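For reference, the structure discussed in these notes is given below.
Apart from one protein chain that is not included, each protein chain of the complex appears where it belongs.
And then chain A:
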Amino acid sequence: MKASGTLREYKVVGRCLPTPKCHTPPLYCMRIFAPNHIVAKSHFWYFVLAAEKDEEVFGEIVYCGQVFKKSPLQVKNFGIWLRYDSCNGTHNIYREYRDLTTVGAITQCYRDMGTRHRAWAHSIQIMKVEEIAASKSHRPVVKQFHDPKIKCLLPHQVLHLQHKPHFTTKRPNTFF
């Protein structure tokens, strides 16, 4: 999967086609984070095939719908359990992010994993995403924002607009 742009959350329900052996095959439901519904369905089948292991799968998607943001105007802490393949093996990881939405946190996670662990999107599998209370968070990066009086200085701001006139006689202003 290519985690392009901000991902979207899909609920995908599918099943294998009924066979003479099994008339009512079980329904599999998954929470998929993908850039669009086509990739979501594809990713769903990736997991189903992995689960079914050696068997060939002829199946159908029963339902594939986007799950919309719950409360996009409140900052939340998210715990993400994932599994990824590194150069040396497969590992489980728990990461925490602070964002307004689940999809925002997951997108952050993909980017972060790429940066810190050089894990490509195709090697990452999201196991679980959960909104966690501030008291339950572990990571100091997230915990530091639980101080209501948090403040920071931006003393030397390098803005991209400063390169607007590439050749100029004036030095750019970095203090605002």
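One rule holds in what follows: contacts are C-beta pairs under 8 Å (C-beta built on N, C-alpha and C of every residue); 3 or more make two chains touch, one makes a residue touch a chain; residues count from 1.
Heads up, the rule we're going with is that contacts and distances are computed from a predicted model.
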Per UniProt record, name of the chain withheld from view ["Aldehyde dehydrogenase family 3 member A2", "Auxin-responsive protein", "Vacuolar protein sorting-associated protein 26A isoform X1" or "Large ribosomal subunit protein eL14"]: "Large ribosomal subunit protein eL14"
Touching the absent chain when the full complex is considered, from A:A50, A:C87, A:A133 or A:I150: A:I150
Identified contact with the non-displayed chain, of A:A50, A:L73, A:C87 or A:A133: A:L73
Touching residues (missing chain, whole complex) on chain A: 73-75, 98-100, 145, 148-155, 157, 159, 161, 176
